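What follows is a set of notes on a single structure, which appears directly below.
Missing here: one protein chain of the complex. Every other protein chain is in place.
Our next item is chain A:
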Amino acid sequence: MDLFSPANKPEIRIQELTGERIRFILTNTDLSMANALRRIMISEVATIAIDMVQFDLNTSVLADEFIAHRLGLIPLDSTEADKIKYPRDCNCSGACKECSVELNLHVKCTEEDTTKDVTSKDLVSHDPRFTPITEGPKDAGILIAKLRKGQEIKVKCIAKKGVAKEHAKWSPCAAVAFEYDPFNKLRHTHYWIEEDEKKEWPQSKNANDDFPPLDDEIFDFTAKPNRFYFEIETIGSMKPEDIVMNAFKKLLEKISSIQMGLHSNDVPINGREPTRDVF
């Protein structure tokens, strides 16, 4: 395929970029590439999340494992997740500074007539790069538990780097919206209708950026999708543009590692060429 002839140069156009979402259009590439990007953003961009919790004291009404689960789901700032090692790549035997972050939580309720909220703001991180995220000073934090007078929680948490393929708590995205062909010109979908399709099915907002079909347009059965609309919403642990950048980086890494695997096959195994039967 002539990848870089002017007509089919792949292109990205960013339409909207805020602190927590990005919308962009990917053009002149194929469905498999767009889908690979989508899959990687959902499940293979590395973040930091609490992975092990040691309970020193828990006199709250909630069970240990219940609190441990809630702690795991708290988003931690992962903008510098690439500066930390995966636990499996680290030489240490358990958790060290190279591959983990320790966070402590110690809250006791001493007030008489009111419950005390334990929130993500009570988590004290040992590493200022990896802290629970907050939206400014007014943010109350994420509720973990509520305590009555005399109840106390004291835990030690170990946060580690991971990917959402292993557990969804490591996902940097809340949602990845992905659409192509908003006018259904390719007929990849079938709309169920009572009488009139145009009346009953509202148009997607991406329809404004696509080319509406002519009234007498003939169905082109050789057409392939080549405009892809993405909208990524983060959970706050990473900037949306960083998620896309990291996804590209990860995709490149994956291709290169397959390439390495292919080339390592050039070396004959056990000193002889692999046999090739020809008939």
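Just so it is clear, a residue touches a chain if its C-beta (ideal position, glycine included) is under 8 Å from a C-beta of that chain, and two chains touch if they have at least 3 such contacts; residues count from 1.
Going forward, contacts and distances are computed from a predicted model.
J.: UniProt names the one chain left off this complex as which of "DNA-directed RNA polymerase", "Ubiquitin-conjugating enzyme E2 N", "LAFE_0E05732g1_1" or "Exosome complex component CSL4 C-terminal domain-containing protein"?
T.: "DNA-directed RNA polymerase"
J.: Based on the whole complex, identify which of A:V61, A:V124, A:I193 or A:I255 touches the chain you can't see.
T.: With A:V61, A:V124, A:I193 or A:I255 as choices, the missing chain is touched by A:I255.
J.: Touching the hidden chain in the complete assembly: which of A:A36, A:A95 or A:A207 does that?
T.: A:A36
J.: Which chain A residues would touch the chain omitted from the figure, given the whole complex?
T.: 1, 3-4, 9-14, 17, 24, 26, 29-33, 35-36, 39-40, 44, 241, 244-245, 248-249, 251-252, 254-256, 258-259, 261-265, 274-279
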